[in-house]
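Take this structure first; my questions come after.
Here the complex is missing a single protein chain, while all its other protein chains stay put.
Up next, chain A:
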């Protein structure tokens, strides 16, 4: 449980961070809260040449409004998120999912951006970001910025659109305020464990019909997934147990979940259907 030796940089600005990443050699790891990176380094699954620690980059931390969007700094911790008034007002799905992440100690250090850049399909926040069509603002060498939509950000298992030398700066999500119901339905065996399967659902009702539905699936493949078929079936449908249940039955379409000691693939697909039904019912106020 002792990491191999590594060089360490602790920049205080994004520019310094980009320089440190550029100067860090072949294998640079960017450390946000360290809640995933430090364990894999201690187990020597990762032995980076340089670790660039972002914890002192103040400009990356915090939540602000920009028109119809919430802008969340990549280094905003999970506990920051849970205390933030803008999140409480416009980011209820994020808050609900963040509450289920691990335990208070992990949430105190772990960050929103770190969890997304790590892109663990069993992590809770990638599916939420995907469901919200989040925009990922990325700074490159020299400071140039580009924006990547969530649908293009999660590339594969623990792999994102972030290129070498790049840094995730902030995440933009649409404000979902009045009229939106949310539910993060997480299924795990003990409180601090990763999701076996989880469903992030947010639904906007107009009277007795569902006007919009966004559904993300956690741990149903090598990346977070959208339950597109369910969303399509829900939009314009009556808010009723029957329609929701029928729509949720399509939740496993297109998924390729793994089999492990917690669940084989067929059981994960079954869970996706059950949990999607529950999440949508709760989000729709049924």
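Simple rule for what comes next: contacts are C-beta pairs under 8 Å (C-beta built on N, C-alpha and C of every residue); 3 or more make two chains touch, one makes a residue touch a chain; residues count from 1.
Simple rule for what comes next: contacts and distances are computed from a predicted model.
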| item | value |
| --- | --- |
| Choices "Cytochrome B oxidoreductase", "FtsW/RodA/SpoVE family cell cycle protein", "Phosphonate C-P lyase system protein PhnG" or "Xanthine dehydrogenase, molybdenum binding subunit apoprotein" - which one is the UniProt name of the chain not shown | "Xanthine dehydrogenase, molybdenum binding subunit apoprotein" |
| Touch criterion as defined above, residue of A:40, A:86 or A:249 at the omitted chain | A:40 |
| Of A:18, A:93, A:122 or A:200, the residue in touch with the unshown chain | A:122 |
| Contacts of chain A with the absent chain, listed as residue ranges | 1-2, 4-5, 36, 39-40, 43-45, 103, 120-122, 157-158, 187, 189-194, 196, 219, 258-264, 267, 270-271, 274-275 |
